[in-house]
Structures are given as C-alpha cells and as structure tokens.
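Take a look at the structure below.
As you look at this complex, bear in mind that one protein chain is not there, while each of the others sits in place.
We call the chains A, B and C, going by the order they appear; numbering starts again at 1 in every chain.
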Amino acid sequence: MRYSALSLAWNALSGHTRWQPAWRDPAPKPYYDVVICGGGGHGLATAHYLAKVHGITRVAVLEKSWIGSGNAGRNTTIIRSNYLLPENVPFYEWSMKLWEGLEQDLNFNTMVSQRGVLNLYHSDAQRDAYARRGNAMRLHGVDAELIDRHAVRRMLPFLDFDNERFPIQGGLLQRRGGTARHDAVVWGYARAADSRGVDIIQNCEVTAIRSRNGRVEGVETTRGFIGADRVALALAGSTSLVATSAGLRLPIESHVLQAFVSEGIKPFIDTVVTFGAGHFYISQSDKGGLVFGGDIDGFNSYAQRGGLPVIEDVCEAGMALMPRIGRVRVLRTWGGVVDMSMDGSPIIDTTPVRGLYLNTGWNYGGFKATPASGWCFAHLIATGEPHGTARGFRLDRFATGRPADEKGVGAQPNLH
Amino acid sequence: MTRSQAFRLAAGGFVDRARPLRFTFDGRPMTGYAGDTLASALLANGVRLLGRSFKYHRPRGLLSAGPEEPNALVELRKGARREPNTKATTVELFDGLEAASQNRWPSLRLDLLSLNSALAPLLPAGFYYKTFMWPRALWERLYEPVIRRAAGLGRAADGHDPDHYEQAYAFCDVLVVGAGPAGLAAALAAGRAGARVILCEEDARLGGRLLSEDLEIDGLPAHVWAEEAVRELSGLAGVRIMPRTAVFGVFDGGTYGALERVTDHLPVPPAFAVRQRLWRIVARRTILASGAIERPVAFAGNDRPGVMLAGAVRTYLNRFAVAPGRRLVLFTSSDDGWRTAAAAARAGMEVAAIVDARAAVPPAVMALAPRGATVHLDARVREALGGRALAGVALEAQTGRQRIAADLLAVSGGWNPNFALASHHGARAEWCPHLVGFAPSGAPDGMVVAGAARGMLSLARCLADGWDAGATGSETLGFRPVGARAFSAEDEPSGVSALWHVKGGRAKAFVDLQNDVTVSDVLLAEREGYRSAEHLKRYTTLGMATDQGKTGNVLALGILAETRGAPVPSVGITRFRPPAVPVAIGALAGRHRGREFRPTRLTPTHAWAQSRGAVFVEAGPWLRAQYYPMPGETDWLETVGREVLTVRRSVGFCDVSTLGKIDVQGPDAGLFLDRLYINTFSTLPVGRARYGIMLREDGFVMDDGTTARLAPDRYYVTTTTANAVRVFQHMQFCHQVLWPDLDVQLVSVSDQWAKLSVAGPKARETLRGVVDAGSDLSSEALPHMGVAEISVMDGIAARIFRLSFSGELAFEVAVPAGYGAALAARLMQAGAAFGITPYGTEALGVMRIEKGHIGGNEIDGRTTAADLGLARMMSRKKDFIGRVLAERPALTAPGRMQLVGLRPLAAGARLRAGAHFLAPGAPAHAGNDEGVMTSVAFSPLIGSWIGLGLLKSGPSRLGQRVRAYDPVRGGDVEVEVVQPCFLDPSGERLHV
Amino acid sequence: MRIECPYCGSRDSREFTVLGDARLADRPDAAGPGALGRFVAYLHERDNPAGLHPELWYHGAGCQSWLIVTRDTRTHRIQKVEAARDLPREGALR
Partner (left out) sequence: MSEPMSPAAPESSGLEGRLVPGRHGNASGPAGVTLHLCPPRALASVMARRGALEAAVRGVKAGFGLDLPSAPRRVAADATAFAWSGPGQWLAMTTGQTPGAFEQALRKALGASASVVDQSGGRLILRLAGPAARAVLAKTIPLDVHPRAFGPGDAASTLAGHIGVQLWQLDEAPTYEIAVMRSYAASLAQFLLDNSVEFGVEVSGAPPQPP
C-alpha cells in the first residue's frame, strides 16, 4: 500500500488494522545473485538500487540482528557535501542530490531537512582553510557561503560571543546541508527494496565468506550456508571481522564514536552547528531533543560504548559554545562502532577474491553517504566498474600514494 | 495559609510543619513544608493537574513519587536559570520556589493543542513516515515548521547559565548505590569491615522505601532504624555518605559517573558554591542497591490525573503526610498493592474498593483490606473515568460491570527491579516468573546487585542481601570478616501475577505516558513488521522520553508477548544506556567553559606585551602578541606595515618562545636525529644549527625546524608551535618503541627558554647593548647558523642562535623563561637609538612570506618535501622515517601541486588565502582546478599583496598567469606565478 | 578506562593517548627488495580483531612511557600492560 495522507486517512477509518508489514520476513533461499552482508543504510540502499537501477532482484540483505541496529540507527543524522578534496566532493554531492529526491523515490518520509550546516571558524588560518574548502565546493557546483561573525550572530544569537576562549569569527555555511531521520532511511530503503523482491533477512549473521580458487561461492551464516554469485560487504564497523575469513587484511580500524541526546525542549537551534575550537556539533531533532556529538574515543572497540572523558570533552565544548544549554539535561548517551580508514575516506571496490565486493571506511560520516554509497556500490556490483563519483575510493590508493586525506593527518585512524 | 494545605494529614511524615515554605505554580501562591517535594506540596494543596503530554496534550497528574515520573514535568525557576522538564517528584521544596507547567497553550487547564486528541485517529505511531512527502518543497516550509512548533516539552533557559559546576574524583573500596534497607545494610557491613565506603543516595534523605512504608526493623520503626544506621555510618572513619547524589553511569575500569545536586534545594547557590558537581568515582567493588520501580497497568484512561502507582500513594501518605485523594480504589495484581489500601485507611481516607485481577489472594493479604472496602477478586478496572481529574472507575467484576466514584485510583502491576546500571556494560536481563519481571543476570566487573534491584521483594531479604553483599565485597578485598547478621524484619507478602492490559473501554490505554504511546500503537508496530523490541521502541518512541520508559517499557513487552502468545523474554528488552538519570550538560562540563574552556598558555613576555598595548591572538593553546599598535595607527595593516618596515630598515624583535624545544642528549643523539629527519644531523658541527624536515611514515611532511648541536652528544631541536606536542610524542615513540637500543635522552625544554628573535640590519648593534662583555657577535665568531652559549644582562646564562626567519640579519636569544620580560625591556632600551619595535605574529608572517619560507598553511599534511621545494634535502644515504613511502608513485609523479610565489597583476589587488587557481579564461569548474593560495600578506616593502601557493607543476610555470578564484568572498584576481622568495633571493641581507 | 601503568600505577585513561595496533612497533627494514610493499602493509593494514588487541598507548601526562596494552576490544577489559621499551624486538608481535 502506498503511503500518503490519503492512505493514512483511509486506514484511520479501519482503526489502522489493515496496514501491511513494511517489509516481509522471508526465510533465506539457498542461492541469490547477490548477497549483501549488512542491513544498515548502505546495504539496504545497495539492494534498492541494484533492483531499481540495474534490475537485479534476486538479492538478499543479511543482517545479524535487526536492520538499522548498527550505525545507521545511531548516528547524528547530518547530511552535507562540504568536503575539500576532489575525491570526495562529487561523491557526497551526488549523495545530496539523491537525498533531495529520496522521499519520492522511496515513498517513505525520511524527513530530509535542509536546515543548513554551519562550521564555525575561530582564527584567520581556519577561515582561509574554510575558504579553500568552500571554493572547492563551488568549483564542483556545490553551494557554500563564508559568513562573518555578525552573520553568525544573527543566525545563532545565543552563542557565547562575549566570554569565549576561542572567539567565533564566522563560519562556512552549506544551506543545502541538514539532517535526515536516520531510522526512516533504513526502513524506507528496506521497504522499497522489499517491494522489488529483495529478501531482507534479519537475525542472520554472516560468519564467513566461502570462496574457491579465488572466486566467491557464498556465505556461511548462523542460518546456514547461502550461495551467491556475488557477495557484497556493507558491514561498516564489523567489516574486518568478516573480511578476515576471505583472507583480507584491511586498512580499517573499528572505533567507538559516541553521541548524545538531551531531553526534548522547544526548538531553538534551527541549523546544524559545529564548533571549530573543540569537538562539538549539534542539531535539534523534530522531537525537540538536542542531538550532539564530538570526537571518537580514540581506541579500537567493538563495544558500542565509550567513556566519560569524551562525554566531558563534548559537554565542555558545548558549554564553551552555547552556555545556554547548561541546564538542559543529557537524556541518553550511546556509542557506535565506526569503520575508521587510514585516510579518513571510504573504500568502495572489488577485492582480490573475484565476486567479493567491499564497501567500508565510512568513519564517522557515512550516513550522509548512504544514497550515493548504495548507488555506487550497486553500480560496481552490477557492472564491475567503479562509478564515476567513487573512483577515488579504491583500495590500492595506499600503495600508489593517493590517499584522500581531508584532514591531512596521515595513516592514523583515530586522528581523522 | 497552612490551612490551604487541605490534603495534608494532621500528623506523621517527615515534613517539618514548623517550617512552612512559600512557592508558586503557574503563578498561584501556595505553601508547603520543609521536607516536601514540589509534588507532595502541590498534592497537599489539592493540585492534581500538573502537566500535558507530548503528543496529544492530555491532562496529566502525578503517577509516581520519584525519578520514574513520566507526567509531572515542570519548568523550574526562571530566566537564565530555567530548568525545563524537571520532575516535580524530585524537586525539594524551597522558599520562593517558582514552577510553571509546560507544553501547553494558552494555559494548563485550557490547552488548545489538546485538539490533537481529536485528530488522534490520523496520528498513529509513525504517521509522519507515511505523509508530508508531497509537494517536496513544503517539507522545510510548512510541514516541518508545524511539527517543530509542537516539538519539545519545556523551554531551555533564556540566557547563559549563570551558575557554576565542577568535576571531581573520588576513590573507594566499596561503592554502594542507593540507601534503602539493602544499601544501608551493605554500607554498614563494608564500613564495619574497615573498607573505604562511599554511599550514594539520589534522594536528599536516606532510607529508600523505609521512608514510605510502615515497617519495623529490629523492633524499631524502619525509618528510625535507618536514622540510626546513618548515624553509625557517619561515625565510621572510612565511610563517606553522599546524599543528593545519583550514580548515573558505569564506565570502564570500575569508574562510575555520579551527579551531586549540591545546591539545587536552595533558591540560588550561595556564594562560592556550585550548583552541581560531577563525580567520577573509582571503586574496587560496587553494590547496586537501587531498589525497584512499580509497574502500572494499561487500561482505558489510565493516564488521568488521579491514577497513581500504589507505592507512590504510600509514599505521599507516609513520608509526606499528604493524602493524594479522598476516596480510593485500588487496582492490583500484587500483594504489595494491598498495603496501600491499609495505609490509606489508616490515614483516614475512604477506601471504596480493592480490585485484584487474581482469583485468590493469601489470607495475610486479605487481612490488609480495611474495613468497609469492597474486595473484588478476579476483577479488573476497564476504564478510568473523568476529565482533567479522575471521577470514578468502570469495573469489570465477577458481579458484572459497575462504576465506582473515586478521586484516586492506586495501581500496582508488580515491581520491576531497577537495575539499569547493572546493564550499562551489556549484561543481560533474565525473566523471573515470580516477579513477573526482569532481573539482572550478570553485572559489570566488580559490581553485585542487592535488594529489590535484583528482585528481593521483602524487607527481611533486602536487609540480609545487602549485608551479605557488603560483607562479602569487603572481605574479598582483604578487609576483616564481619560475618553474617540477622535482622528481624518483616517478610512482606510479595506475590504477583501478570497483569498487562485490560481490554475494552473507550479512552486510550497508554503504555508510555510521556510520549503518548498507546496499546494500539504497540500493536500497529507489530502489524507493520517493527517486531524487534528495538524497532518497536524507535517506531513508536516508546521509552524514549525523559523517563526512559522506567514505568512503561516492561508493560509494553508484556502486552506484545500476550498478543503473540509468546513468553515475554522472547520479545526482547531494549538496551539501557547512561545516564540512568538525566544529567545537566553544565555539570558534565564543570568549570571548563568560557575563558576556562581550555587552559591558556602565556608567553614569557605576555604581561610585558600587555603593558605595551599589544593585541593578542589565539594560536592553539597560546595567546601570542599579534601586533603592537602605536598611538595614531588606525588599522592593523598600518601597524603591521610599520613593524615590518622597522625590522627591514632597522631592528625589531618578536617573542618566538612558543616554538617547541627538545633537548636531545646521549651518545646516539646524532644517529637518532638522522633517522628522524630527511637530512643529516650527525655531521653537524658543534656550535652550528641546521634547518631540518621530518616526514610522517607515509612520506608526507610532518614538521620543520632548526636543530643546533650544543655538544658532541647534545642537540637542541626546535619544532613549530603547532606541532610541538605531537613531535615530542613522535620522538618518544621512535626512541622507546622503534629504537630502544639507541642511547638517547629526550626532554622538552619548551618552557625553560624565553626566546626572542631580534632581527634587522641593526640587530647586532642592538644586541651589543644586551650581551655581557666578552660575547662576540661578529660573523667570524657567530656566523649565519652559528650557535653560542653566552651571558646577557649581567650574568644571565643565555643561548644565541644566528637564525633568520625574516631574511634579515637576525639572532634568536634564549634566556631562562623568567627573564624573558626583562630581556624584552632591555632590548627596547638597547635598540631605542635605532627605533626598535617589538613585532607580533602578523609581521612575522609577512616577513616569512616575503622570504618564501613555508609555514603551517603549506605543511598541511598532504605535501611532500619536493612539493615544498625541499627535495634536495632528502638524504639518499640513510633510512629515515617516511623515506620508503615517500617513493610511492603518486608522491613522485609529475604534475603535483608545488610551492610558488604569486603576485597580483593589478597593483593593489588584494589576495586571499584559500583562493583556487584556474588558468586564465578557463571556466570555473573543478576539472580546471590547478591549486590553491596558501598564505598571503601585504608586503609594505614591495607595496603589494603577495602570496604563496601550491600550483600544479608550479615551479615550471614561472612567469605564467593564473586566476586566483575565490567565489566565497567574491574574489577573482589575476596573478603572476613567481619564485616563492620575493625578497633578497641570494640572502645578502643575512650577512650585513 | 583505567590503565595500570607499570611505573605509575592505576591511572585514568585520560592521562594517555593511544596510537593503535602494537604492530606499529615492528617497523620493516627499509633496505632489501619489497620494502615498499612491506611498508604499505605495515602502515596501513590492520588485524582489527574483536578480542584481545595489543596496542600502543603513551602515558603523556604521566611518565611519558610508551606502553603495550593488551585489551579486549569487545569489553575494554585490559589483560596486561607492558613498557614498550622492554619488549623484545624483531617480529615479536607478529
């Protein structure tokens, strides 16, 4: 049943008892053309575009627990394409374009809200670095504005402009950036993929990749072996664990990134704001919660939880930036296991094992990439060739010396 | 005035009737007593409508008497101190308290948004995912603004938080969380054993349920026993009692986060007192004795003001001496609920009926029924009737349906152990049929759970369990055994059977009262495939409100299980996360806000520069003098121009103490540096300095700086200001981890030396007035890149380095940091005849750009030594960090962006760093992007803006023109590609 | 997290900075054939296990020692802590 105001009203008449499951709950079949490991945003988007764009529908998405249980379901929902490097800007901009039509494509309200993303700067050098980035965006046809302190004050009068350790000088603003409802993205892609015949199989953990003579044959799972012509990994923080079974050692470390939500309060923060002199970024959800975060904890972890030092660090920066939130209470903190790569940029590529495809290295910023990641990964799986906007995301870039290192900090994942 | 407290009992309770306190709610003045919470004081005054729900704006009253409260949220205090979403049940009453209801318009009684209730059929769980999609453009313009207007509960404060917070550490052998009977017994045992004990209690008053119940321990009224226990604990040297302190999170390694509400019970914090304090408690053992939370039942209208948890009714009666109503109906499926009927009758309330869903109850329970109360077994409340207040209940009894008038409906569906903290590290919960609830199975390392928190539901068992946990815990840590201890206390009946949902009734039946999640929402989620407990939560928002589902979560799971005909644990249980109680952001930040957000590093000449009117700039942690305006100068460009010209024509000096400085000693010091830098230091003669470049292991430039050799086995290394800490750590890594066999000793001397760079043609003459007799500054004795140990200012040991960043004859003079200010003052005197000027980081930057020296903008982590024109420095004769990977194909390929100088074609045209280069005439398109302007300056000597940049194949394009394209600032300037060095390329000025 | 520094005793993790996989201690030989490949692997490839993970931590705010901390990445439980300078070299961690 299509979703619309009309269908909602129609169903109200029957007490909402006629709605069908958003996706089926099928048992795994013995064989698929493509098995996608990982029911996060990227895996589900890949399935959707495989089916929709490439007509490949004998596809299964295998998820070890419930779909969206990974980072797709726990991120701070920021979408933007305000990157510097030519490897990144076109890709993330392609993603923005897909976001801009996502609700209509999926017939699911993913609440893409282009409320703007403002990165504050606090020094001349930072201003110039942001100008460099903004100019790079403009050269790629992406919107970017460099605004001054007065313009920031007009947008966010309650920031601390008087007692600052690192005075706010201005910001880089991408108005088309914003947020999207994380869970809805997962469910929307799942429902759309399912409607085209994709099997979404929850509570099905991939335990190993089976291959013979350098060609993939399928995957071992907690629900038995599932054969496949092609196997695609979209496991985010868990990628290394499965890839090891195919003999791959990856340029990936799994780290914990925390996020925070406050009690619901009347909305007063209308854009996404990032502090440039500390680790803190914030937006306010449509429910009223302040959704905020900061840096990763810095150590390898699969535990989905972090520690007090980062919690304090984030709140210190939050209070330095907007002391108005001092009496607002943190309601919940959590962590996600993020796939930090050696240059801070993603990997979408084939592997030495034929038929095995890799999608990883999303660091703390792969939610915004969800549509383009799915699109490009589907393209690679279907055609064997990298998509035009993802050519910089190949595995061999570390050997050839072409890292896409936005921060310029080198091969140390916890600094990206 | 006290007469207004119409629902206050004449006697009993722990309120001080001699200390009346005035307060207002929505502007209405009232009076309560010391010892009251805001909730109990409002109840005493007969106020029952306290809030509106999130979605439907339904009228709501008190459900509970504690931190699990979903309904009674208020805005406490005003203006910059306004605290939204404050649970009235946790606010200690103080004189002058002001509270207001929230999320209603125009008033609490008449809330127009309650129209949402009428629209409810259109607004089931997740309705917004199905609509508002068309037309797309209306989402940001119409739909979302409307949704956001309705969003949120209370309002954030109006201004910057005026109060202070702080963070602190505490350490103990045994941490006890909760001071109910279990916690008190645990603390007594551990304390008597001699352990260092911390007892944290969220409440202002210790005792837990003992304050709410009418029980005895060892022949004493339980609350008296609690007072004695507290007295004994206070006398034990190792025991620290922390009331008003909630433990909110379990972190790794036995670290606990706790929030102390230091002065929240006062109108404003007294002078020098903080509002709240964040504690990080490090405990070797922890006993979680956090009690249990009562569970409501889902039935139509179960959210009306006047429907209250049975245990909370007892709390109001016994602890606060308030009758929450006049005529009570009890609806329960647990033995414990019956105690409420007894307590109410004892307090003089009318008990109209006891409705128990069970077909039979034990005689001991039946005995609790007050005389005059009708007992209905195997009966249910179908609906709570009324509007803004409860008027009665509709009953489904063996005798048929009937209505009973009542203004208070006490509900008990059993008790859920409150073990959230035990689950913070992922320990699972197990289903306990005898509780009809979950209990913890497992706990974080070092923690045991005791008392009701692990499902012990009688007083005698809680006491014994707590004692045992305290005794065992301290004994395993090596403290003296205290043995078992028998308490004489009641083993109250605690039978319960499952009672989740009563079907029928017209009104909505709620499971999550704050977020307005109803039974039908739960069933809709199930129907639509959101079957995992976590999907159910996210789709319906169940348990996501400020109470985190403390009362509603298990109820929803029970309902789902019942619907599926499956056991409750098969439905799953959502994850618990810190904080167990919401914590103010300000408390987590402590003192680190405003100017104290991060420490400020001050240079040795800071105060001196301040006295000269310097303008300062943040440079990482440092504050540095940016420029020194003189009277009459109107803008910074003028000042900086003057500073530069003074240096170029005469002399000036600049504090460069912020550079990182590392003393490297040992027989292998030279070898060590050879391995770190791309060039060679083992061949550097003693008394000379050399510029060096170090790479990261990936072959890109990490840092640069000069290194001097002070002795055969001693070097003095400098790093850039920005990388000082990182380079030192990197050196320690290389030494300790990669090459521990080398005999080198490293120590930072960054703060030991004040370092002033004296530059300009008159630098030597100026310095002659500073150095002590016998110090030879001639080029013979101290050639360019020469280093000497001398003395200055009559006997102060100093080091002098003939190094130049500015391109002028220049000396860096280093004195022990305490003499930096004196040296600056002395330089001013000595250079007075030459018109000496101090200069700041701006002029420093101008001069380095004029000379084409690279800085942080060029060393951006993506440039190679060759990109920066320094390929020749790279030694081929040795291994060094980064050598191998610097040879990767793309790092050596032609066409990389490389360092050049840039000059505008139009005189006076302004350059800006961050502009990108395009070939003239090439469309502004990423494919034509050829590089970026990295640094710019106005050169007063050249009379033009100049720049450094990284340009594709730059060095081979000298003389060509490119556009410096800067759309974000509206700039588009044509520039000529020139050598990076604009001034004195042959370096003659260095040698005057 | 609390880290038992072999020199300073049990300390809050905020006194430390972490570099990552302890294999970074096994820097390959720059001479000899295949150095480039070995360095690419050394610097970029990680085991990234879910379980015990030897890793490099620096007690920067304490004794400035580099430590090898063997920690379970699933639970954050620390199994042992050794000083890096005391470790036998040459492939000891492989």
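Keep this in mind: a contact is a pair of C-beta atoms (placed from the backbone, for glycine too) under 8 Å apart; a residue touches a chain by one contact, two chains touch by 3 or more.
Given the structure is predicted, the values throughout are model-derived calculations rather than measurements.
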item: Partners of the unshown chain among those that are drawn; value: B, C
item: Hidden partner chain, touching residue among B:Thr37, B:Ser750 or B:Ser775; value: B:Ser750
item: Residue, one of B:Tyr143, B:Trp415 or B:Trp622, that touches the chain absent here; value: B:Trp622
item: Touching residue (missing chain; options B:Ala39, B:Ala120, B:Ala170 or B:Ala689); value: B:Ala170
item: Hidden partner chain, touching residue among B:Ala822, B:Ala922 or B:Ile942; value: B:Ala822
item: Touch criterion as defined above, residue of B:Gln402, B:Ser497, B:Thr563 or B:Gln665 at the omitted chain; value: B:Gln665
item: Where the unshown chain meets subunit C, residue by residue; value: 7-9, 11-12, 14-15, 60-65, 83, 85
item: Residues of subunit B in contact with the chain not shown; value: 166-171, 196, 271-274, 280, 282, 591-592, 596, 598-604, 606-607, 622, 657, 663, 665-667, 714, 741-743, 745-747, 749-754, 793-797, 815-823, 826
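Criterion: only the chains that are shown with their structure count from here on.
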item: Whole-Å separation of chain centres (CA-atom averages), subunit B against subunit C; value: 28
item: Separation of subunit A from subunit B, taking each centre as the mean of its C-alpha atoms, in whole Å; value: 23
item: Touching two or more other chains - residue numbers and ranges from subunit C; value: 1, 12-13, 17, 19, 36, 40, 43, 75-76
item: Shared-contact residues (touching 2 or more other chains) in subunit A; value: 303, 307, 399, 411
item: List of subunit A residues in touch with subunit B within their complex; value: 3-5, 7-9, 12, 15-17, 19-25, 65-66, 68-69, 73, 86, 89-90, 100-101, 103-104, 107-109, 111-115, 122-123, 125, 127-136, 138-141, 144-146, 158, 160, 163-167, 172, 181, 183-184, 187-188, 202, 262-268, 277-278, 285-288, 303, 305, 307-308, 311-312, 315-320, 323-334, 399-403, 405, 407-411
item: Subunit C-touching residues of subunit A, taken from the complex the two chains share; value: 240-241, 244, 249-254, 298-303, 307, 309, 342, 398-399, 411-414
item: In the complex, subunit B residues that touch subunit C; value: 169, 251-255, 280, 282, 425, 445, 697-698, 725, 729, 732-733, 736-738, 740, 879, 883-885, 887-888
